[in-house]
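Missing here is one protein chain; the remaining ones are kept as they sit in the complex.
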Amino acid sequence: MAQEPKVSLRGLYKIFGAKDKDVLQHVKAGMGKDELLAEHGHVLGLQDINVEMQAGEITVVMGLSGSGKSTLIRHLNRLIEPTAGEILVDGEDVMGLSETGLRGLRQEKMSMVFQKFALLPHRTVLQNAGMALAVRGQDKAACETEAMKWLARVGLQGFENHYPAQLSGGMQQRVGIARALTANTDIMLMDEAFSALDPLIRTDMQNLLLELQEELHKTIIFITHDLDEALKLADHLVILKDGAVIQQGEPQGILMNPSDPYIEDFVSDINRARVLRVQSVMEPLTGTKFAGDVGIRENLESLIARSGGDTTLHYRVMDGDVAVGELNMKDLVKALVPRLSSTQAD
Amino acid sequence: MAFYDGLFSVLGLTEWCKGGDSAAPMSMADLLAKSSGKETSGPLFPFPSLDNLSESCSSIIQSRDVTKGIENGFLAAKPGLKAVLDPITQPLSWLLDGALWTFAAVPWFIMVPILVAIAWYASRSVGVTVFVAFSIFLLGLVDHYDVAMQTLSIIFVCTGISVMLGVPIGIAMSKSDRLQRVLVPVLDLLQTLPTFVYLIPLIFLFSVTESKLYGIAIILYAIVPVVRLTDLGIRLVDQDVIEAANAFGMNSRQKLVGVELPLALPNIMAGINQTIMMSLAMVVIASLVSAPGLGVNVLRGIRNLELGVGIVAGIGIVLLAVILDRVSKAALSRVDMTRVKH
Partner (left out) sequence: MKNLLTGAATAVALTMGANAAYADCGEVSITEMDWASSAVVTAVATFLMEQGYGCTVQKVPSSTVPALTSLAETGEPDILTEVWANSTPAYQPLVDSGKLIEVANVLSDGGVEAWWIPAYLAESNPELTTWEGIMANPAAVGGKFHDCPSGWACDIINNNNLKAANIEGSGLERFQHGSGETLQTSIASAFSEKAPWFGYYWAPTAVLGKYPMVRVEVPAYNAEAHACNGDVDCATPVFSAYPAAKVATAVSGPFAKENPEIVELLSNVSFTNAQMGEVLAWRLDNNASYDEAAVHFLTSNPDVWGAWLSADAKAKLGALLN
């Protein structure tokens, strides 16, 4: 039962330069980024992007600098205009919208959180949080009530009358998130929202986001260059390189089956034991003797600790109360090593 | 034999050249030549200017014909220009005359407290307010109260109009690169073209007895900083904040009023401050075209070598400048929310 994706990008191209539409044909014929720059003086931003973002999910677009991820997210609300392609939100082509229609889209359907917070420095925290509603024309009282509610939710109760310059980075980003939440939109765009924060605060914010998502089930598109963050947050992971999608899919799946040497390199450094979950390594239930039960979402590290390093053990995998599979410690240990060993095993 | 004779005969233009009107006045060099009986020895290779060329070929106009032509062109355009410009600029005359009358008619014991109150309200600073009161009393003490009030009223009106016209122009400039490219040379022109160059022709358009003549002189010079700095201030607004405003669906008006102007305000206030200073700088030139006030005293002092008169009036202008500068700067720092202290 495939439902209509909330946001859909089809055949999206972006070339930076004066004659972008003219040189597009070269890119479609296969010209690469370096060649395009050298011969035509144009920069290739995005190449043939085809991504579907489902409602209620967190889609993480990940890549290194220059991969085009910031460019991509800005196409969704047309802060940047594409050279070619379709951008569909709730089935409607964003490209076909008039000025007024586009403003309506930005006010009602999408909100955004920025890497450098982008708060209005001359307004209080409360006014900043209520900004989206004020733009829509709601009266002051309504804006303030809603804004106070969300500020409290992100843990900033009591700071309503402060100015952004008086807050720390983490607190400012909470205001940014409160602002986006107050807008009450279905879709939230987050452009490297936590990259400017220190690691401990970053973890807090990631947990806050996951918590909010449990409640609100928004469609979140999240940009980052941090793989750990991506793996923690993503329901659907899209990896970009030089403006093209290298691989996209379920994060655990990408980890287990990288399709490209680039991605293999990328994921080689992570702590697989901590990141990989039971669900990725489990086998179908065959009913042998079990040493115990494990939750489907538990990570392998906790299981290694529990098993005490004994690779002969088997565990039954539970999703809530239902038994859904079994896990052999041998498989677990094999999964700890990147793909090359798994091909050897096959 | 002039230097360029050869050139014209080579080009075959000798016949055409003869047809020209060669009634150029005799130059001093020619007279000297005639007197000493020697050939005029000019430079070895004279620049191919109109005057030098017309020596060889009288059909070529001289530079003086160019200047005469410009003059005639202006006089020909005058009736049309006057019909358009006179009514548009009439309100300026009314405002100036009205302000001069008001500042003169209101007695000092009402006027001075009002001015001090304005200073307090704008700056909320005890130091500035005391300084303002002290300066006004000082000027009054040396019987310069009347002329100081005249100058002050002129400055108020001209600065007010400069700001009211200049800020919108600056906003328009900041939104359009093309407009900026057109206006920047115009602004450069206004700041550097010697005022008398365009003022004297203006007397042909408006009667010199109208106060709008010196009003225009001051405004054209003083409006430039506020235009430039409004343009700059808006262009320099943090682009991240603008992006956020766009992302949340603000329209142009909401962006301008809610984001751009408040964040550009420090620069705009700096522009207003400079506009006030430049208006004061123009006080003496304005008096050359019949503006009343401290400038008249300065000119009198210069003409009669009454050094004391000139210096006292000059110091009066400086005092007014300092008062207005301090008050406007204090008002700025109050309004600038981005520099809230913590």
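Letters are used for the chains, namely A and B, taken in the order the chains are written, and counting of residues starts over at 1 for each.
Keep in mind that, in the parts below, contacts are C-beta pairs under 8 Å (C-beta built on N, C-alpha and C of every residue); 3 or more make two chains touch, one makes a residue touch a chain.
Just so it is clear, the structure is predicted and the values come from calculations on it, not from any experiment.
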Visible contact partners (per top-of-document touch definition) of the missing chain: B
Touching residue (missing chain; options B:299, B:315 or B:335): B:299
Sole residue of B:165, B:288, B:322 or B:335 that reaches the chain not shown, by the stated touch rule: B:288
Which of B:14, B:49, B:176 or B:207 contacts the chain that the document leaves out: B:207
Footprint left on subunit B by the chain that the document does not show: 25-28, 30-32, 34-37, 64-65, 67-68, 75, 78, 196, 200, 203-204, 207-209, 214, 286-291, 295-297, 299-305
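The working rule: only the chains that are shown with their structure count from here on.
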Residues of subunit B that touch subunit A when the two form their complex: 238, 240-241, 243-244, 246-251, 254, 258-259, 262-263, 337-338, 340, 342
Of all residues in subunit A, those that touch subunit B in their complex: 77, 79, 102-108, 110-112, 114, 116, 118-123, 131-132, 135-136, 163, 165-166, 179, 183, 189
